[in-house]
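One protein chain omitted, others in place.
Moving on to chain A:
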Amino acid sequence: MTRQNSPIPAQDNRLTTNKQRASRRRWLDRLWYLLITSAGSSVIVALLAIFFYLGSEVLPLFKPVSISTPQALAEPLPVATTPRVVLPDHALLPEFEPVFVLSEPQQRYLLLAARHGEACLLDRTRAEQGCLQRLSLTDRTVDLTALVWLAGQRSLISGDSSGQLKQWFLLPDQQGQLRLSWVKPFSRRAAAIQTIAAEQGRSGFAVLDSAGNLSLFYANLTKPLWQGPAAVDTQPGELHFLPGNQRLLFSNASGQQQWLIDNRHPEISWRTLWQQVWYEGWQQPEYVWQTGSASAAVQGKYSLVPLTLGTLKAAFYAMLVAVPLAVLAALYTCCFLPEPLRSRLSQLIELLALFPTVIIGFLAAIWLAPALEQHLLALLCFFGLLPLLVFGLSWLWPRLPLSLQKLPGSGWELLLLLALLAAVGLLALYLGHTLQLSLFDGSFRFWLNSQGIDYQQRNALLVGLAMGLAVMPLVYSVCFDVMSQIPRSLTLGASALGATPWQIIQRVILPLSVPGILAAVMLGLSRAIGETMIILMATGNTPITNFNLFEGLRSLTAALTIELPEAAVDSSHYRVLFLVAILLFVFTFTANTLADLLRQRLRRNFQRLDG
């Protein structure tokens, strides 16, 4: 009404509102853009930052040791000196002039060492019998200048005037007799060793030589962690670590000096993580993963080799189960099944991927493990009968009357095979049972054990079967995808040229889908390596280094799950576990990326082939 009365102002009004609305729309558009862009990119940055955060937790492990310049102390600090060991009656050892006298923690045995390095291990309770063991700690031409216990008092470090450093273990031999045995030399110092100080509570030590050089060692490594000029006056003195091992004290007649040391994780290096290490109290160098010991005197043993081997072992057996199952099933469903059945079956198999792995792990541990233990022979029989069944069918089927051969392709075939398989399974159970009773005294497992094959109830075979089942749907779906993407023009062309269905598979479908199958295997492998709950539940979680099918294992993921909640924050253990996480991350990420790239390339190839 008003518009009709005065059209001109109204028009103006509308113009301004239009302009306002346009600017508001532009403003909204920009706001929306900013919102989405900032939110989206920050999410992506945050996701990628996971890797960097994990890295930042691990980095301190590999940080080189740093030592401050020495500072003179105005007020002398009291230094805890080791109590003097009371020597037994000297007359017992007439020709011996001990310079160093050390006692082991139980105070029963004494180690006496003379100036030229002759040493004598003495049983205090039977001192009259003389030395239990006599040996030379040096090569007799040089003088022994230092001899100290490492923390825990199970191994010794000796230093001599030629700059040689050696480690010795006090170990019981086969008769239970305690013996001092030579373990390894450390890298030689340039001048005579003046004094050695052991760290408190862990197996490191500091060495000062007569040329005025200071070096820091850790017992597991032969090379020094740090070496450099000590810048102290040349008067002889003693080195001491203060509690916490963050301060090293040098005291001599003219006063005291201290260094501040940043050396938090000396026990971790690439060498100790991946190579054999001779730990205190062990008979030979080995790969050991053993953490969380209550006593500080026992070294933490962080070799990643048993865990990595465990992971690879589980993944290997799982792939051994999953890949043949998945590839063959994909081939069959993709190439031989008619349509409604084809998508049904593939959906059903993919449905298997929905099973939470914790349920599969539980079934494996509670239901499958005892069943497998009892029916191991039946499983072997089943695999023995399978080829018979296959060859029997391929011989028998073409000889059947044609009316019966009409069945295949309509889904009856699958049902028939299902019934056949079930029958063969029952037959295998029966066979296994009878064989077990007649040949193996009623239990194959006990027979295996008596043959020296250690059969544990929760073993790699179990993990292989369970994890194989869990990984299979993934491998299957990728294989199925690739095979059904193959351009129809190729298969139709081959068929037109007179190829049989099997020839088409052999010459066209399989060669074309090999990269896809490879991608599927890689995806499956990365899934198997990252799998946690099944391994955690279906193995004994013992960190061992072998590929025995009937023994357990401990994987990287299981170690993480079990140990991380208990590891002290920022300890070496905690950081090593983060390193484990990074390893898992990097490996699976790389494998997935490679698989993805392969699939993308394959898709492009198919598009090109399709024209």
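Everything below uses one rule, namely that contacts are C-beta pairs under 8 Å (C-beta built on N, C-alpha and C of every residue); 3 or more make two chains touch, one makes a residue touch a chain; residues count from 1.
Everything below uses one rule, namely that contacts and distances are computed from a predicted model.
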UniProt names the one chain left off this complex as which of "PDGLE domain-containing protein", "Phosphate transport system permease protein PstA", "Na+/H+ antiporter subunit G" or "protein-glutamate methylesterase"?
"Phosphate transport system permease protein PstA"
From the list A:Leu150, A:Leu325 or A:Ile486, pick the residue that touches the absent chain.
A:Leu325
One chain isn't shown here. Among A:Pro76, A:Pro185, A:Gly244 or A:Pro501, which residue touches it?
A:Pro501
One chain is left out of this view; which of A:Phe62, A:Trp182, A:Trp367 or A:Tyr430 touches it in the full complex?
A:Trp367
Missing-chain contact, candidates A:Leu111, A:Ile486, A:Leu560 or A:Leu598, resolves to A:Leu560
Given that one chain is not shown, which residue among A:Leu260, A:Leu386, A:Leu492 or A:Leu609 touches it?
A:Leu386
Absent chain, residues of chain A that touch it:
25-26, 28-29, 31-33, 35-37, 39-41, 43-44, 47-48, 50, 53-54, 57, 324-325, 328-329, 331-333, 336, 345, 348-349, 351-352, 354-359, 361-363, 365-367, 386, 389-391, 393-395, 397-398, 405, 408, 413-414, 417-418, 420-422, 425, 436-437, 440-443, 446-447, 469, 472, 500-502, 523, 526-527, 529-533, 536-537, 557, 560-561, 564-565, 569, 577-578, 581, 584-585, 588-589, 591-593, 596-597
